[in-house]
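Of the protein chains in this complex, all but one are displayed in their positions.
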Amino acid sequence: MSEAKPALKPAGRGRNLELSEELKAYKGVWVFIEHERGHAHSVSWELLGEGRKLADQLGSPLCGVVLGGPDENLDEFAKEAHTFGADHVYIMRDTVLNGYRNEPFTKGLTDLVNKYKPEIVLLGATSQGRDLAGSVATTLLTGLTADCTELAIDPNTRALAATRPTFGGSLLCTIMTLAYRPQMATIRPRVMAMPRADAERTGTVSEDALGLIETNIVTKLLDFIADANSNKINLPYADVIVSGGKGLKNPDNFKLVFDLARVLGGEVGATRPCVQAGWVEADRQVGQTGKTVRPKLYIAAGISGAIQHRVGMEASDVIVAINTDPNAPIFDFAHYGIVGNAMQVLPALTQAFQAHIDQRIKRVA
Amino acid sequence: MSKKDFDVIVVGAGPSGNAAAYTAAKAGLKVLQIERGEYPGSKNVQGAILYADALERIIPDFRDDAPLERHIIEQRMWVLDDASFVGSHFRSEDYNKPPYNRYTIIRAQFDKWFSSKVREAGALLICETTVQELIMDGSEVVGVRCDREAGDVFADVVILADGVNSTLARKAGFHGEIKANNVALAVKEILFMPEELIQQRFNIKDEEGVVIEMVGKITDGMMGTGFLYTNKDSLTIGIGCMLSDFKKNENKTSPYTLLEQLKQHPSVAPLIQGGEMKEYCAHLIPEGGFFAVPKVYGNGWMIVGDSGGFVNAVHREGSNLAMTTGRLAAETVINAKAAGKEFNESTLKAYQKALDESFVMKDLKKYRDMPKVFHENPQFFTTYPELLNKAARTMVTVDNIDKKTKEREIFSSFKTARTFSGLVGDAFKLWRAFR
Partner (left out) sequence: MHIVVCIKQVPDSAQIRVHPVTNTIMRQGVPAIVNPYDLFSLEEALRLKDKFGGKVTVICMGPPQAEEALRKCVSFGADDAVLVTDRAFAGADTLATSYALAAAIRKLNSEQKVDMVFTGKQTIDGDTAQVGPGIAKRMGLQLLTYVSRIVETDLEAGTITVERRGEGGVQILKTALPCLITMLENTNEMRFASLPSMIHAAAYQVRKWNKDDAGIEDISKIGLKGSPTVVSRVFGPTPRSEKAEMVNLEASSLRDISLNLLQSIFTVHPTLEQDLVEKFSA
């Protein structure tokens, strides 16, 4: 149990808000490209899209970082990263990087940071990303802001202004790491929009060695058990979501939510109280402590619109709210509102949608 | 000598329970206080006036750190008609001379503070634990049974401070069911308002406060009262009526509807305009008065606070009676222990004696007929407010009519409404009720 060795000692005593000359030399916006068994996590591309904007404002390069095993398709990921805006991709290839583990990945990313000195490092707020970000930030003794909903460059200091919800989403706060580098941030999947890929775009790659051997790594990855696909709920990437809240009164009424979702080819979401009451699986929870979603259409039935739920879905293109209470906060930010009983409105909407789509299909056919 | 874990177990951490636990612990007794809510005060609701005298006798220096909102310097009594009121105000600079006599408080914060004092005094407090029944040894209460594993705990005396919905004493057979005409159902809202605005509207400065008590048409013919209190940066507005009246009411008016109507009354609405609702709650208040107070002591047990019906509805005093009865009960135990006596019925009778000698029973006794009188005479809540308001309007309006004619008009309106014998009867009833 020893104290971790810091990579760089920050200048001065006391609360330091001045960036030292040495740290001013840090350049580049990095995005950690997360992947698992052959597939890159979309959040990596969402962050490249956002990173591109930051890099352009700073006049810095945008780089991807991908770590993995020799048999994994890291080169493909690099190419894909280029199409999403990365100028350069750093690759680390080693057998011990086959499958995520904290120790080798932390060493890999930390070494790259110390060698190439980026000013900003972004990671997806996934279980892998958060595990890694916390360890890397502590090793580098730098600032890390989690679950950001907005990133911007402060024109005066050229520093990253990371905005995130606090107190369960009731308030927002903007956080900056002024005197330390790199500035690290994690962002949840679907908070940033997926950028357009430019298939023509190319970039550079480079490779570095990890310098760790398996026998020196204490934690062993024995196995990976994939989730059964049949029951896979993919809420964050659904285009249509019909969500239910406690206003539905009892779990049986969720059937009406499922019916409407089926007709629309969408997913079913729920508020935290419903999940806590055991009405639906935890994977369906939308909100501050659940999933962030940005579907084209979000229908909220019997949901009051408390801030903890709102922050998880307010980026939806169209929000339709159904609630018996005309003063429900959800009507403040929904696009369409129906003051009525969801138990009556949902079946009516289901019928109407079904009829409309059937008609349209007939016309097309 | 049966087994014992504590000297005293206090059931409930509201004002009466805290007063009892504090007093007993301060005197060195081993006290366990059991509260069923998540934290002390979570199950409590009060209009929120603190009567300093009662608390001073328990914690003399409470003003040092207790969370107090405003000290009251003005009391307004309003009798409301549909769109008017006749009122009397009392405001005095004397009330601005410390130590202050009454304060508005926010219950959640106050109970938290009081409870911290109780623990500082050495009592042990456990929350989220419900006492399910009293453990009896023959006719003697020897402990309580709680809803947790290994939930039996024993003491010399159990003080029941478990509020208006108390079931423990009833389950043990100490008294009967609460009758619907012995309780009122009251609802209140706390409305947010900037300090400066409150001060402007109510003609107060700094930490001065105003209390408005209201009767009249606002209770839809039912027996009840409304109130409006000024806190530091919020207002408390509420209304309550006898539960039995709500049940009988033809319009099936709910307490919430009454509150909404009160808020919209033309004399009230301008005062609360711009206020943002922060909290809404409802509670039962004992209103039975003297005749509804059950037996409050026995072999190894005593009852304090709302669960003993210790509320003076006429003067809207409840928390001071709660704290006083809590203190008196604890003092009874302390004295008995010092004298080496057994904690049986004849020893604890001293509690009843102390109650009778205090303002608690004296006031309840004085107003013992009030509940019945008002309950059986709804004209006090409908006809008289109307008549009073009309009379005031007649006299105050300046027109061509001479004053003598106006007077006659007023008298005849009263006579028409109530008949002469009715008027005499009403006056007599009021006199009897108040004497």
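Letters are used for the chains, namely A and B, taken in the order the chains are written, and counting of residues starts over at 1 for each.
By our rule, contacts are C-beta pairs under 8 Å (C-beta built on N, C-alpha and C of every residue); 3 or more make two chains touch, one makes a residue touch a chain.
Predicted model, so just to flag it, every value in this text is computed and none were measured.
Among B:C146, B:L262 or B:A391, only B:C146 touches the chain that is left out of the view. Considering the full assembly, B:A108 is the residue among B:M77, B:A108, B:A282 or B:A417 that touches the omitted chain.
Across the entire complex, the residue among A:T126, A:S243 or A:T292 in touch with the chain not shown is A:T126. Interface residues of chain A facing the missing partner chain: 1-4, 10, 13-17, 34, 36-37, 41, 99-103, 106, 126-128, 130-131, 133-135, 137-139, 141-147, 161, 164-180, 218-227, 239-240, 264-265, 282, 288-289, 296-297, 307-308, 310-311, 317-321, 330-340, 344-345, 348-349, 351-353, 356-357, 360-361, 364-365. Residues 5, 32, 38-39, 42, 106, 108-109, 124-126, 129, 146, 148-153, 192, 194, 276, 278-279 of chain B touch the missing chain (whole complex, contact as defined above).
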